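Moving on to chain A:
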Amino acid sequence: MKQLFTFIRKEFYHVFRDQKTLLMLFGLPIAQIILFGFALTNEIKNAKIVIIDYAKDRASAQIIERIEASKYFEVDKTLISHREMEAAFKEGKIKMALIFPENFNYNLLHTNSNQIQLIADASDINTATTLTNYMSSIIMEYQNELMKENLVTMTIVPEVRMLYNPQLKGEHTFVPGMMAMIMLLICVMMTSISIVREKEMGTMEILLVSPFQPLMVILSKFVPYILISLVNVTSILLLSWLFLDLPVKGSILLLYSESFLFIITSLALGLFISINAKSQQSAMFISLGLTMLPTLLLSGFMFPIENMPLPLQIISNIIPSKWYYIIVRSIMIKGSTFVAIWRETLILGVMTLFILIISLKRFKIRLV
Partner candidate 1 sequence: MSDAVIITDKLTKRFGDFIAANELTFTVMPGEIFGFLGANGAGKTTAMRMLCGLSTPSSGKASVAGFDVYTEVEKIKLNIGYMSQKFSLYEDLTVMENIKFYAGIYGLSDQEIADKGMALLQQLDLEKESKKLVRELPLGWKQKLSFSVAVIHKPKIVFLDEPTGGVDPVTRRQFWDLIYDAADKGVTIFVTTHYMDEAEYCNRISIMVDGFIRALDTPDHLKQQFNAKSMNEVFYALAREAKRSAD
Partner candidate 2 sequence: MNAIELNNLTKTYNDGSITAVDHLSFDVKEGELYGLIGPDGAGKTSIFRMLTTLLLPDEGTAKVNGYDIVKEYKTIRNIVGYMPGKFSLYQDLTVEENLNFFATLFGTSIKENYDLIKDIYIQIEPYKNRRAGKLSGGMKQKLALCCALIHKPTVLFLDEPTTGVDAVSRQEFWEMLGRLKKQGITILVSTPYMDEAGLCDKIALMQSGKILSIEKPQAVISNFNEKLYGISKGNLYKIMLDLRKYEQTVSCFAFGDALHLRLKSNADDNVSNIKMYLKNHGYMDTEVKEILPGIEDCFIKLLG
């Protein structure tokens, strides 16, 4: 037991004495959240939208006036065809389109209810949801004023259509995705590098020749990175709450437990890579190639899985970060409980066990 403790302490010395790397490990999530926070608010200002007004009456004019007054939108009033509108979306010229039906005012006054069409480019989910929210609140405000004037309940129902991503899977997908990325970066890359470094330095030979169990070597390597990752989970959650106004809706304890599971998954992957890598550089590149890229491309964090070709959809299932991403999104955004995510947890757990067993079996008690 004392051996294990000494070993773990040694690992902490390594981590804390390499101050540049340490700064990166703790600074990266913070920098990412802050950068993203700014990027998000910038994007929403002066978003280009198009308004197609088939009504051209009092109500539509009043609503358009309010929209133009808001700082969020840059309005282009034209009467274009549906096809032209879609072309504009495709070229990325506009983020949203607002369509007033004919006889908008008349119908509203006579039936006390009317619809308005909102079409948003949902390939950028964050912007699309934020814009529709802003737009809805402007319409809501107008509706409330009408009520005060006429003393009758009048409802304008915005009919929202999300182009390119109709299901609009996940709002604020960034934070859960980033949590997966950060943990992979720290656990996979740092563990594999730290094990390979011992091989390069020749210290691994001594460790193997000593009576110390190889299993303990691995365990000791894991401890510092588990701690660093948990600290990072905390700082990401805090910052996303403070900066991005995105608190955790579900159970914090559940989120931490699931994160712990994913940390173990990542560590196991790091161990697996270290067994096959010959130098610290190759450990780094294998880590990047085997974990970061698939996470970016196939976990659903950047690109919705539903829109991928079938083969990629199938491949995405073997990527652990996909499951972790679904879990975090559910807990954070939807406030889901364990009942809703037990299947994803089970899949992740089985994967972790599988990687861990293979790595431990292949961890050599001798050199090559």
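One rule holds for everything that comes next: contacts are C-beta pairs under 8 Å (C-beta built on N, C-alpha and C of every residue); 3 or more make two chains touch, one makes a residue touch a chain; residues count from 1.
A word on the picks: all candidates are chains of the complex that A comes from, given by their letters.
Just so it is clear, the structure is predicted and the values come from calculations on it, not from any experiment.
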{"item": "Identity of the candidate that touches chain A (this complex; choices 1 or 2)", "value": "2"}
{"item": "Residue ranges of chain A touching candidate 2 (in the complex, touch as defined)", "value": "2-3, 6-7, 10, 13-14, 17-18, 201-203, 205-212, 365-368"}
